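Every protein chain except one is present and positioned as in the full complex.
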Amino acid sequence: MRRYLIKNITILILLLFIISLTVFAILFVLPGDPAQIILGINATPETLANLRAELGLDQPFWVQYGHWIGGLLTGHGSRSINYDMPVYDLIVSRLAVTGPLALMAIVFAVIISIPLGIYAAQHQNRPGDLIVMGFTQLGLATPEFWLGILLILIFAVKWRLFSAGGFPGWDVSFGGSLKALLLPAFALGVIRASIITRLTRSSMLEVLREDYIRTARAKGLKERTVVYVHGLKNALIPVLTILGLQLGQLLAGAIIIENVYYLPGLGRLVFQAIGQRDLPVVREIVVFMAAAVIIVNFFVDFTYAFIDPRFRKR
Amino acid sequence: MKRFFGNKNFLVGFILSAVVLGMALTSLVWTPYDANSMNPRHRLESSSFHHPLGTDQYGRDILSRVMVGAVNSIVVGLVTVSIGMGIGVLLGLAAAYFGRFADEAIMRFSDLLFAFPAVLSAILITSILGPSVINAMFAIGLFYIPIFSRLTRAVATTTWKREYVAAARACGRSEWAIVGRHILPNILSPLIIQGTIQFAVAILAEAGLSYLGLGTQPPDPSWGRMLNEAQTFMDMAPWMAIFPGLAIAWAVLGFNLLGDGLRDTLDPKMVRVR
Amino acid sequence: MSSDLIIARDLARYFPLGGGLFTKPTAWVKAVDGVSFSVRKGESFGVVGESGCGKTTLGQMIVRLLEPTAGQVLFKGDDITHLNRRELSPFRQKIQIIFQDPYSSLDPRMTVTSIITEPLLAHGKPTKAHRRQVAADLMKKVGLRPDDQKKFPHEFSGGQRQRIGIARALCVRPELIVADEPVSALDVSIQAQVINLLGDLRDEFGLSYIFISHDISVVEHICDRIAVMYLGGIVEVAPTELFISDQRHPYSATLLAAVPRPDPNHRIQPAAMEGDVPSPIDPPPGCPFHPRCEHAFDRCRNEKPKLINVTDEHAVACFLNDGQGGVK
Amino acid sequence: MMKKTIGLILALALMAIPVAAGADTPVRGGSMIVCQPAEPPGLDPTSNTAAAIDRVVYSNIYEGLVKVNRKGEFTPGLATGWDLSADGKVYTFHLRKGVKFHNGEVFNAEVAKWNLERAMGEKTVNAHPEFFRGIAKIETPDADTLVLTLKDVDALFIAHMAEGDAVMLPMKGYADAKSNPIGTGPFKFVKWVRGDSVTMARFDGYWNPERPYLDKVVFKFIGDASAQLAALKAGDIDVISSIAAPESAMTLSKDNRFKVTFGTSTSEVIMSTNNKVKPFDNKKVRQAMAYAIDRQTVVDLVMFGYGTPIGSHWSPGTPYYKDLTGKFPYNPEKAKALLKEAGYPDGFSATIKLPAIYSYSKRAGEVIADMLGKVGIKLKVEIVEWGQWIDRIFKKKEFELTMIGHAEPWDIGIYANPNYYFQYDSKEFQDTYAKALKAATEAQKAALFGKCQEIIADDAVNGYLFSAPALRAMKANVMGFWKNAPTIALDMTEVWRKK
Partner (left out) sequence: MSRRLLEIENLCVEFDTPEGIARAVDGVTFHIDVGETVGLVGESGCGKSVTSLSMLGLIPSPPGRVAGGRIRFEDRDLLELDKEQLRQIRGREVSMIFQEPMTSLNPVLTIGRQVAEPLMIHRQLSKADAWDEACRWLEFVKIPAAEKRLNDYPHQLSGGMRQRVMIAMAMVCRPKLLIADEPTTALDVTIQAQILSLMSGLKKEFDMSVLLITHDLGVIAQVARRVMVMYAGQIVEQALVTDLFNDPFHPYTRGLLESIPKIGSRGQGRNVRLAEIPGTVPPLTETITGCKFARRCRHAFDRCREERPAVSSVSEGHEVRCWLKQHPEKRS
């Protein structure tokens, strides 16, 4: 077990290192001078040089990279060029939007998909199943940002139940903020739900065909126990993997959906930061997102142990 | 053929994607209006006989733009799948064949790609190379590499373990001959199925990137970008937001179903049941 | 022993367990560990053992599907253990293999003709017509209808598929066939057909077999000599009749006794042997069989017995046979 | 139909403003949330030219010696007045007495001198040190008098002193100006929530005890058109200082809870043309393009009518403006003829590179591409990231055509610099501009600056399209908000809320 841990953590760190280096290198060669962007198009070369020196942009690659990683490791991080504040604080403040958004989306997705998937599996090839599967096909085909737009059209433009976007801020209005996240989280969640429903269904179908399900029935267990205790626990294993992988998809979806709903989240931050050449922000968010995905998957791997004893190695 | 069309998924998928394909091909020779021609007098008109899907803020015919947009989507699908498949299959074969170290390295590389939220990397890529449909295709194709390499690796590893491969080896066939005669034919069906599905995914991805302004550039019509432009006109001209989105969903649904249908009919497991 | 077609000397094969990009294997599975035997021309040599005893690994080393970790394989006196693909080519034609699973041993995407004549491709460029002719002849030989040449494997039943596999092995006119559980996956009535076919072909082509199976009754029926394997090593070798009448190793005796006979008058002995087969990852010290052996004494626990001849034809790896007499 | 409506709104808006401003008496108190599209990259206008900084802090937190009023006139700021010597080289500023910074430091001639020297110095971080480097000598005869001797006559000196780059910082509390600005303005800085808002509160020690009216002002940063609109409708904000999607102004103007104002700004949206690359080095080609562009339609399609067509690089709200829109009336036939004369009877192909961050520029690019296409000039549209735009287009001049708004006032001087990205090199213009800068009288200035406008218009250096509007929407009870934007500031000093 310890070997396994050490091995995987080593790989994890190596992966993060490679990602950080890649991102840094990519942004290093990216055309566009941050100093010029800060100072605007009419700035003099002299001012530009002064600012570049101040930002450390005149240093060679490895020195800059070392500085950056050093900063990250000591918990200081770098400062946003644009906002003149630690990127860390910026990420934390934006995470206050993206985090709940992703969480709500996952919750939506899970509460919709798992019961639907089980239902469909139990009613395989019957009308209920076909309807559910039809909807998931539609869900898979619908771009989430379009669903977002449609929801705005219906709920904001036509019925005026929600505002068409924007985010009041948690401290200004908790309820209002929650409401602002509702539609985007729903749009994100419904699409995820389609994938998870299909997966739950097929996984459940596979499990229900297993010999131990027959054994459980032969023991005289109630069908409910058979499905939810003997079946679900096994069926959830592949679902869990996909849920882990979905985090990456979800972050990607968040970038787009935050743009549809004008939510001041991480996705929008990185999208804008690239436009503004706020390199420290871009770098750290990309590394942060990649790390989040990798680490979540790492933990998902571990969660197997709790569900599937076969993964528990000595 | 009959066994394909007997499958409902395939049949519906075939019809849906044939419509998209037909629209794209027609648009090469004829569209109701020039898709890019502006007509200030007919701005933001809703559906009418002259403009079945209405017009946009420049008075351009949305039907014509949706038709031309289909070409764009199909090209994106073809190119990205080719990139992903071409490189992915090679990597997957290499991983399966060499095993151990190479396998681990190649699979870690694909983990790496998997770990990056694709849109994020696409944003990065297009911001280095500039937003254009070519760069968007490159970005999407890049993310297809691990998908195809994993698929290839999985099928190739199991196929390589099959006894008929051992039999071929036992009678002295070279590894290349085995790849050519046994491995590739077995990978073919899953590749076709996966390719069709990734084709659909590419249409979605390109729409997303174009929606963010990172894909197809104006004035070329792209479904995603049309949605982007539609958003500020939503209360005035909702049709601008509805039809391009419908087109995306239609095409993606079509190719997804086609893929599912192919899976139903081509999957070797099904063959064995017979 | 110039009549020996193939000789295996101290063959061993270890498989690494665990380990990845950065770590060394945590353990080694000694699937086969020091096996020696020889097969004469025209002889059928049976290898019997329970699952995990290493019999399949042994067979694959003989046909060089697996490279031995140690030891030698000599074919008609030539050492073929470390030949490369090209050097091996002439020997490949002489040694062929038949597999257990009639499903996974045939490429589902190839026609019967392609499958049967695939070995020809490895040794030349046969014409299509030639291939068709060869395939038709072989199909007739193994009892298939030559008209079915263009069919695919899934259009055949299990027994027919096994015949296709046999035809493929015969394609290059081998002298030795390693048959790895060739009838285990078949139903009783089909099993008999294939066993008979194998016997007929042996007579017709003067083949030698290394016949690997877990089923003593099948091995007994077809083979001239039987080797019993346990945990990667041969514990007893004897001519079949001698083996049936006079097993010298306690394991052989238990194995034979455990086989249920289709004869209500012959009841099997109440389980003579308790316990499971130990894992080859962590084999017990001394004689690998001692934890299950009712005759085990101190020496068995500390020292691994070597396979020694008790008579010219009969070798046993058991300390009980050091001086005199067998188990029974 | 659409055009008529817009025209009507325009007329109404123009009529309404003077009435609205005078009808009620301003009242003290209350707070106001103003939406500003871009978040400033720091709050120090003396180290960065970003317009977003000036919009938030200039005239609100910081003040300079000279101020621009809502009509675009130069009025006293921290200087109550100034005298100009007869040779036009010596400015004597009479500083306001009793001015204090928000941190209690006193403002006097010495502080002013320090500020100017800081801007001119070797290690300056000021984006426009050239504004100050014309100063030869700074004298402070007493605490309230500042005498500046210029090296040469500079007609724009006062204009420059009225820009954000010339605001006065305290000598002690200047170091954190980027994140904790301290000035002499009517409002003092309270907090900056990154990514969201800057809050400022009434400064009780302001030199004009009558001002400001408001107790608190929050600048909230919402760049997206729909989000701005949503926030205004939801009551989260009081003012949209600049409507990002002009089409939404239409809908808003129909809602009587809100009012939409449409004024002038200093920003000229132009199709920048690389005057050094073929075929744009040919004046006839450029003129042909000028004929091929229907400016009013551009305004209609891009700005939904909210914008004023221009004929040269000078916005209508700026003094000395000369209306040159009639110089190249829309005439595709003439454009084709000119192209033929220039040797392109079948037109030609070119690429227009549009910066991704500005939606007006992408839209205008698309519209122009269509218009030029009709006379045979096929434009390939390429969208570039802002960073790339700066790098490749602005610095390396790798472009044929691009589209951008030049927001700074009085910036026609860029045409005198042959190395500026559009690479216009005209001796005639350079001479005229140099003369204009040294013009002593208003009449001379008007004539010479007018001549400058004419020269570039005639050369059709760039495609002059329209002046971006100061398009604002606000709740009906917001009073005194500047309609026009003659300078880059959102001066909240005189804004009040009707009870």
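By letter and in written order, the chains are A, B, C and D; residue numbering begins at 1 in each of them.
Criterion: a residue touches a chain if its C-beta (ideal position, glycine included) is under 8 Å from a C-beta of that chain, and two chains touch if they have at least 3 such contacts.
What you see is a predicted model; the values in this text were computed from it and never measured.
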item	value
Hidden partner chain, touching residue among C:E241, C:E294 or C:E313	C:E241
Chain C residues touching the omitted chain (full complex)	50-51, 157, 159-160, 187-193, 195-196, 199, 203, 214, 216-218, 220-222, 224, 240-241, 244, 254-274, 276-277
For chain A, the residues touching the chain missing from this view	124-125, 209-212, 214-223, 225, 229-230, 233-234, 307-310
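Methods note: only the chains that are shown with their structure count from here on.
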item	value
Contact-graph distance - origin chain C, target chain D	2
Maximum centroid distance from chain B, chain identifier (CA atoms)	C
Inter-chain centre distance, chain B versus chain D - centres from mean C-alpha coordinates, in Å	46
Separation of chain A from chain D, taking each centre as the mean of its C-alpha atoms, in whole Å	40
Shared-contact residues (touching 2 or more other chains) in chain B	108, 127, 231, 234-235
Multi-chain contact sites of chain C, meaning residues that touch two or more partners	20-21
Chain B-facing residues of chain C, complex	20-21, 60, 63-65, 85, 88-89, 92-93, 95-97, 99-101, 103-110, 115, 118-119, 121-123, 154, 165, 168-169, 171-172
Contact footprint of chain D on chain B as seen in their complex	36-38, 40, 43, 57-58, 127, 130-132, 213, 217-219, 231-236
Chain A contact footprint on chain D (complex, rising order)	39, 41-42, 48-51, 123-130, 178-179, 193-196, 222, 224, 226-227, 229-231, 233-234, 236, 356-357, 385-388, 390-392, 394-395, 408, 411, 414
